[in-house]
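Let me give you the structure first, and then I'll get to my questions.
And now, chain A:
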Amino acid sequence: MSDLFRVENLSKSFGGLAVSRDISLSMPAGERLALIGPNGAGKTTFVNLVTGQLKPSAGRVLLNGEDVTQLGAVRRVRKGLVRTFQVTRLFSDLTPEEHVTLTVLQRQRKATRILSRFHGSSHVADEVHGILGTLGLHEVARRKVGQIAYGQQRLLEIAIALALKPKVLLLDEPAAGVPSADTPRIEQALERLPPSLAVLMIEHDMDLVFRFAKRVVVLAAGEIIFEGLPSEVAADPKVREAYLGNYAHARSVA
Partner candidate 1 sequence: MTAGKKILGAAVGAVLMGSGSAYADTIKVGIIGPFSGPFALQGKNFQAGVEAYRALNGKSVKGHDVEIIYRDLPAANPAQSRALAQELVVKEKVQYLGGVYFTPDAMAITPLLSQANTPLVIFNAATSAIMNTSPLVVRTSFTTAQTTNPLGKIAFDEGVRKAITVVSDYGPGVDAENAFKKAFEAAGGEVVESVRMPMNTTDFSPIMQRVRDSGATGLFAFLPSGPPTLGFVKAFNETGLKRAGTKFYAPGDLTQESDLPALGEAAEGLKTSFHYSVAHDSPENKRFVEAAVKAIGSADQLSFPAVGAYDGMHVIYKMIEATDGKQDAQKAVDAVKGLSWTSPRGPVRIEPETRHITQNIYLREVAKNADGKYINKEIQTFPDQKDPGLATQ
Partner candidate 2 sequence: MHIMAQAGTVSAMSKAKSHHWWRDVAGIALIAAFGAAGYWLFPDNLALLTRIVAVALLVLSIDLVVGYCGVATLGQAALFGAGAYAAGIACVNGVTEPMTLIAIGAVAGAAAGLLMGGIMLRAHGLAQLVLSIAIVQLFHEAANKASAYTGGSDGLAGLMVSPLFGVFEFDLWGRTAYLMGLTLLLLVFIALKFVVASPFGMLCRGIKQDPVRIRAMGSFVFPVLLKMFVISGAVAGAGGALAAISTQVVGLDSVSFELSANALVMLVLGGLGTLYGALIGTVIFMGFEHMVSAINPFHWMTMVGALLIAVVLAAPGGLSSLVERISASRGGKS
Partner candidate 3 sequence: MRTILSIAIDALAFGMVLFIICIGLSLTMGLMRVVNLAHGAFAMIAGYIASYAARDLGLGYAAAIFLAITGTIVISIPLERFLYRRIYGSSELTQVLMTIGLTFCVIGITNYFMGPTLKTIPLPQALSQPVDVGFRTIAAHRLFVIACGAAVAVGLWYLIERTSFGIKLRATVDNSAMSDALGVRTQVVYAISFAIAIGLAALGGVVGAEFLPIEPYYALRYMVTFLVVVSVGGAGSIPGALIACLVLGLVDTTGRYLMPDFGNFFFYAAVILIVCLFPRGFLGRAQ
């Protein structure tokens, strides 16, 4: 039970259609896990189940040994289970600074205060600028999000997640849609994630996966078909069968 994060026999079906079947996996602190699989394998569904956006049909989610399956999305975030979104969900007329400030205040349970100024606390401001600085967003800190580059928006997604001081971080395709010139900045950001953090990353870019992950899990048709080292993935016959075409394709594109 030393695992920081554990998923046991998680299943989900919509009507008669099973989209997640009996998924179990666990992550210790400091884990760097990549979850890959062909389109429609149920990767985002898995993240939605784990973070509480969807209710599982069966199975359990444990955080620090505590069963959080019955908790809603908000409570799970507050316990340290944090995600980013595949398609950025940001507030287009707010600035990155405002996004992260709001997140930090929320983490400190000060976000619902009426009798304080939004930019009032210098402690908060220092932390916010620290986070934005780590991710290289200080230059655009006060521009409206609608006006900054998409790569920077993806970084902001990560910044918001970090501002929540997560224990487990689920990154849903952090580099999706980012022009290849900007990918290194994302990679850099991933390398600088706090070492104790357990990170699960869904990603299509296999180069990124190979550089980032210590362990790889392959999901196909809602089931885990492989779990092991990145170097072993390519050789696995099941993976080759389910995935290789896409993988080869992805590689050639990258």
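Convention: contacts are C-beta pairs under 8 Å (C-beta built on N, C-alpha and C of every residue); 3 or more make two chains touch, one makes a residue touch a chain; residues count from 1.
Selection rule: all candidates are chains of the complex that A comes from, given by their letters.
Bear in mind the structure is a predicted one, so any value in this text is a computation, not a measurement.
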- Going by the contact definition at the top, pick out the neighbour of chain A in this complex from 1, 2 or 3. 2
- Residues of chain A defined as touching candidate 2 within the complex: 51, 53, 73-74, 77-78, 82-83, 85, 89-94, 98, 101-103, 105-107, 110-119, 142, 160, 164
